[in-house]
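Quick notes on the structure that follows.
A single protein chain has been removed from this complex, and every other one stays in its place.
Letters A and B mark the chains as written, and numbering starts fresh at 1 in each.
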Amino acid sequence: MTQYVPIMHRVMPLPVLWVLLLVQGVMVVPFLFYLPLWLGVVFVLVLVWRWRVTHGDMRKAPRSLIILAILVGIGGLLLSGLRAYNLDSAVALCVLGYLLKSLEVMRRRDGIFQAYLGYFLTGIFLLYNYTPVGALVAIVMVLANTLALHAVTADQTFRWKRGTKLSLALMVAAVPIMVAGFLFFPRLPPLWSIPNDERGAQTGMSDEVDPGSVASLAQSTEPAFRVQFEGDPPPRQQWYWRGTTLGDFDGRVWRARFRDRNRFQWPRGQLPLAQPGAERFDYSVVLEATQQHWLYFLDWPTQVRGQDAYVLPDGRAARRNSLSQTYRYEAQSAEAVNWPNETALQWYQRLPEQGNEALRQWGLELRQTAGSDVAYIDAILNHIRTEPFRYTLQPPLYPSADSLSDFWFDGRLGFCSHYASAVAYLARVAGIPSRLVGGYLGGTYNQSGDFIQVRQMEAHAWVELWLNGQWQRVDPTAAVAPGRIDLNLDDWLSEDNPSDLPFGARFGRNLGPFNDLRFWWDSVQYQWQVSILNYQQSNALGLLEARFGRINPWHAAAAMAVFLGVLGLLMAWFTGLLQLPRRQPEPWASLRRVERQYGDRHAGETVSDFMARLAYEHPAQREALARLAQLIDTLAYDPQATLDASRRRDLKQRVEACLK
Amino acid sequence: MRWPAPLQRRLDAWVSRRLPPGRQVALNQSRIFIVPTRQGLLMLGLALVVLLLAINFESSLNYALGFWLVAMLWAAVHLTYRNLSGLVVQAETAGLVEAGENVSYSLMLSSPRTRYRGPLEFRHEDWGQVGVEMDGRDTQVTLSRSTSQRGRQPLPRFRLESRYPFGLVVAWSHIKMDLDAWAYPEPVEQPLQPVGTEPEGDVSNDHFVQTGTEDFHSLREYQSGDSVHRMHWPSFSRDELVVKHFVDYQAADQWLDWHALPGLAVELRLSALAWHMLRCQQQDRPFGLRLPGLEIEPDKGQRHLERCRRALAEFGELR
Partner (left out) sequence: MTDIATVTQQLLAQAGKVVSGKDEVVRLAWVAILSDGHVLLEDLPGVGKTSLAQTLGRLLSLDYQRVQFTSDLLPADVVGAQVYRRDEEAFQFHPGPVFTQLLLADELNRATPKAQSALLEAMEEGQVSSDGVTHALPVPFHVIATQNPQSQAGTYPLPESQLDRFFMRLSLGYPDLESEKGLLSGTRGRSLLAELKPVLTTDQLQVLKAEVETVKVSDAVLSYVMRLVHSSRESGLCRLGLSPRGALALMTAARAMALVEGRRYVMPDDVQRVFPAVAGHRIQGQREHDTAVLVQQLLDEVDVIAA
C-alpha cells in the first residue's frame, strides 16, 4: 500500500524548481526599473540560496533567516524613501514578498502560489508600464507564469519544449474570449477611490512655478500629450497649450488658485465661466500620466468631455483625481471669449508687501511716463528687446529674496518663466491684474498619424493681463527670442545655441531614416493610447447607464456574474453537463402533449400500446386515441409519409380531440 | 467527499447507469466529467482581483489581463478534456493469489490517435493513486489491492483523472471494468478422511512410475549426461554402453475430495483442500480435485496447481 501524499504537499522535482527560479527572474527584472535597485541584490541572494536547493540541498530556509530577510527588506524599503503609504511602497513590499517567498518554495502548493502571485504582479506591472513595449513584457510574464503553472502540474513529466508549446496554446486559445471581454465588458468607474495612487514621479506643469522649474522640464524629450483636431488645426503661432494659471505670488513662487492641496475646496455646480465666441476648435487630447490634475488646452477652454473632467473658472480644466494613466478627453476652445463673470480681479492684483523693491520702483516710474496701461506694457517689452537680455536654458540661480530684481537688473539671463514672472510682477505693480500661465508652446505635426505631438521640452510659461475688460495673452519670450515662437525649442536652439540642448534631443537630429522611425513609433504609440488604453465603448456604457441608472459596484458585480455565467454555460454545454433543450419534431411533440395530460408513456410501450392503455383508462376517448395512434405511427415509421400542411392540421385536430 | 446516505445511493445509481461496466471502455463525452479544481477557482478569484485593479486604477490593459486569465481557465477545459477524450481502457488480466495477499489487475490504455496525454491518475482508496504517463498509442497500467476473503475480487469502480497540463480543471471518469481477480483460500491443515466412493481397485495398476533413485527398473542405452556411477559395468565389457535405470514407485493418484472433509465449514474445507494441494505440489505428487459439480483429473505441475486453486477460488460463484 503506497502512502498517499496529497498532491499539493508533494515535493517538486528539480527541473520544476529550475523553471520556477527562471520565472522569478523574468518577473522581477522588469520591476527593477520602477523600484529600488537593491531589490535586485535580494534577487541575487535568493538565487544563491536556490542554487543550493537545486543542487540537492532540499531544505527549507530556517525560520530565523526568513525573519531576518523580511526585517532587512522592510528596513531597506524605508531607507529607500518609500516611507509613505502609497502604491509604490505597497508594490515594493509585494515584490519583496515574492522574492522571499521563494526561499521556501519546495512543494507544489508553494509553486502554484508563486505562479499566481506572478500573474498578480503582471497586473501591477501594467499599472506602471502601459506602453506597447510594456504590454509585450506583460505577455512574456504571463507566458512565464503559465509555464510555471504547467511545470508544477506536469511534475516529473515536465519537458521544456512541450511545456512551452502547451502554455502558448493555452494563451492563444484564450485570446478570442479575452478580446470579447475586453471589448464588451463595461468600463466601470472606480468602485472606491484609491488613496495615494501615485506611480512614479510627477511630470508636466505643476501648480507651483518657481522660475527654475520650467527649465528642468525642457531637458526632457518625453512626450507630454498628443492632439488630434477635427478639421484644420489653428496656425502654428497659436499653439499655446495652457495648463495651469498661477495668480498667487509670494515674491518667488507663483501658485494656482485651485491646487492639489485644496482640491476638496474646488468650486462645483454652476461655475462663472467665460462665454465662447463664434470661432471654435474641436480636438481630442491623449495626455500621458502626469500624476497631476491639469488638462491642456488652446486658448480659451470652453468645454471638456472626459471622465471626471471639468472647466474651472480661472481658465483651466482639471480632473479631480490625479492622472495616473494616460487620459483621453475631448475639448473645445474658442478663439475669443467674453469674461462677464470675472470676480477675482482683486486677487490678481495682490503683491507681497516686501521684496523686489528696486523692480517695483522701476515699474512705478515707467508707468508714470507711459501714460496708459497698454503703453506701459509695450514699454516693458521694448525694454526687454532693447536691453541685452538673453534667453537660455541654463540661467543662473537667483537665490535672494529679491530674485526678480536680480534678474531684471543684473543677470539678464533667463528662461521663459523668468521673463513671464517679471512681466506679471511689473503689471501688478501698476495695478493691472495679471497671472502666469504654465503650459506648452508648439509641437510637432505627425503626418502619418495626423496628430500633433507635444513633448515636455515644449514647456513654456507666459503672462495674461486683464486689459480692456478681458484677459490678454502677453508672451515676453517673443520679445527676447522671437524665433522660439515659431520653432520648437530644440529646433530653435540647434540653430542658435546647440550646446544648451540635452543629449537625447541632439542625437540623430539630422538623420532622415531615424526621424522617420521616430515619427512612426510616435504614431504607433498614439494609436495604442487611443484604441487600447483609452478604449471606451462609450455608447454601450451610455446605453447601460440610461437603462439601469448610474453604474455602481453592484452593477459591476452583476456584469461580472453575467460574463462568468455565460462562460460557465458554454463550458457546461461543451462538456456535456448541460444539454440544450431541443424542440421535439412532430409527431413526438404531439405525443408529448398527450403524455402531459394523461401521464408518461412507459419506456417499453409502443405508441399504440400506450394509446391502448390510455383508452382502457379513459374509455370515452377510445376512438380519438386510436385515430391519433394510427396517425402518429404512420408519420413516425412510414418512410413514405411526409408531414405536409394538411397532415399537420390533421394531427393537431386528432391531438385536440384526445385532450378534450 | 461523502454525501448523506440516500443521496449517495442515488448518486451511485446515477453513475452506474451513466457508466455501465465493460471489458473495454472508451471515454467519450458522456463518460467524462470536468470541473474546475480549487486551484482553478483560485485562478478565477485572481482574475477578479486583476479586474478590480483594472476598474479601480482605470487600467485598460488590466481588463485585458483579467479576461485573459478567465479565458485561460476556459481554454484549459479543452486542453484537459483532450487528455481523456477518445482514450480506450481495456481489461487485460487479473491475478490469482492467496486470500490476504495483494492481487494485481492489468489494464491496457490505448488511443486511436497518437497524442501526448500527460500523466493520468488512477484513484481508488484501495491503492491510493497510481499514475501513468500516456505518450503514444498503448500503455499498460497495473493496479493492485489487498484481498481479505477467498473468492471473486472484482476490480472496483475507480476514478481515472487528469489535471494535466495546468491543474486548473480536473477531468475524470468513473470506470467499472468487467475484470475479476481471484483469491484462493489460505491453506489450513486438516486431515483427509477416506471416501467411500473411491473405487478400491487394484492399486498396483495405478502405481505411478517416475524416474527416481530408489528401485532398479531396467537397463537402457547410455545418453550423454548420464552419471558414471550408474554405468552397468558388466555390459561395458561387451562393448555396450548401458546404464542402470532407477525409478520411484508412488502410491495411487491422490484425489483431494470435498467429501473427504466432512463436518467442516465450507471455507475451512476449501482451506484444507488448498493445504493438501500445496503439500502434494511440494512432494511432487500428482493430485486430482473433486468439488461438487466439478472434477479436475490428477496431474502435476504449476499450471495444474493454478487451475485447481482457481477452482477453489471460484467455488460457490455463479459462473
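Here, a residue touches a chain if its C-beta (ideal position, glycine included) is under 8 Å from a C-beta of that chain, and two chains touch if they have at least 3 such contacts.
Since the structure is predicted, the reported quantities are computational estimates derived from the model, not experimental observations.
Novice: Pick out which of B:22, B:156, B:187 or B:316 touches the chain that's been left out of the picture.
Specialist: Of the listed residues, the one touching the omitted chain is B:22.
Novice: Among A:605, A:623 or A:656, which one touches the chain that has been omitted from the display?
Specialist: If we include the chain that is not displayed, A:605 is the one touching it.
Novice: Just to verify: which one of A:104, A:248 or A:633 makes contact with the chain not shown?
Specialist: Selected residue, touching the omitted chain: A:633.
Novice: Touching the hidden chain in the full complex, which residues of subunit A are there? Just list them.
Specialist: With respect to the unshown chain, the touching residues of subunit A are 588, 591, 601-609, 633, 636-640.
Keep in mind that, in the parts below, only the chains that are shown with their structure count from here on.
Novice: Tell me, which parts of subunit A touch subunit B in their complex?
Specialist: 1-4, 7, 112, 116, 119-120, 122-124, 126-127, 130, 134-135, 138, 142, 146, 149-150, 152-157, 162-163, 166, 169-171, 173-178, 180-182, 185, 187-192, 194, 197, 307, 324-325, 532-535, 556, 560, 563-564, 567, 570-571, 574-577
Novice: Please name which positions on subunit B make contact with subunit A in the complex.
Specialist: Residues 29-30, 32-34, 39, 42-44, 46, 48-72, 74-79, 81, 116, 118-119, 127-129, 133, 146, 163-168.
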